[in-house]
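The structure under discussion is supplied below as structure tokens; questions concerning it will follow.
A protein chain is absent from this complex, but the other protein chains hold their places.
Right, chain A next:
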Amino acid sequence: MAWRRDSMDTERDRSRPPAIELRAATRAYGRGATAVQALRGVDLALERGSFTAVMGPSGSGKSTFLQCAAGLDRPTSGQVLLGGEEITHLSEDRLTKLRRTRVGFVFQSFNLLPSLTVLQNVLLPQRLAGERQDRRRAQQLLAEVGLPDHGSRRPGQLSGGQQQRVAIARALITEPEVVFADEPTGALDTRTAREVLGLLRRAVDAMGATVVMVTHDPVAASHADQVLFLADGALVGNLWHPDPQTVADRMVKLTAEADEFAGAAA
């Protein structure tokens, strides 16, 4: 099945470099006195087959972290390695092609092209890459995300949760090394959100995919293996096997500190 990988593969993965690695990554917006430091030197490595949630108060640099890690944005200094390959200095074209094959995306919204059918949307990365479009695999993935009969519909005919599931199927079509998800449950109700998170979890467990998810929802974060906490552009801690309550407590504390910091600055 599309989801399963044998244990031999998993063994080999362990010996290979981390799925994603950041070395002293910084990102500043603007210049001079008005410059905003969104990332202040982040060091971290995420193993293959892991599910990581990134949390932090507003303005902590979550989105910047995700964009730099995914090659959507370039760090101002430092390095980003995807599967051991340095991507910081790649040309925009090389980076695009790398994203196409080795990275999958699930956004909060604006996910699907309204002019294409669901199946065509799932196949879009292969189509852009000019590869043979594997319709059988796309159909299988759609079945796995619970939409076996929706391939010929348009995104507009689906609910928000169904659209997000199509996006997950699309993110997985190229068997990427990392799937990045930016608030994937932000626009969904609790039940639909749980289904979507379950699908991401299964992609990790059954397929050996690596998932990095930015969220502000402690319940969503609790589906991950590990939660990373960001504050003011720096990693300030992590939590293995999180449960919603512990995550929520840490967040409350971080948010209070951030407010204090902001107050002092002002």
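Following the convention adopted for this analysis, contacts are C-beta pairs under 8 Å (C-beta built on N, C-alpha and C of every residue); 3 or more make two chains touch, one makes a residue touch a chain; residues count from 1.
Convention: contacts and distances are computed from a predicted model.
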Listed names "ABC transporter permease", "Aldehyde dehydrogenase", "Hydrogenase-4 component E" or "Heme exporter protein C", with the criterion being the UniProt name of the chain not displayed: "ABC transporter permease"
Touch criterion as defined above, residue of A:Arg127, A:His216 or A:Lys253 at the omitted chain: A:Arg127
Hidden-chain contact residue, picked from the options A:Ala28, A:Leu72 or A:Val236: A:Leu72
Touch residues of chain A, complete complex, unshown partner: 63, 66-67, 72-73, 92-93, 96-97, 99-101, 105, 107-111, 113-116, 120, 124-125, 127-130, 154-155, 160, 170, 182, 187
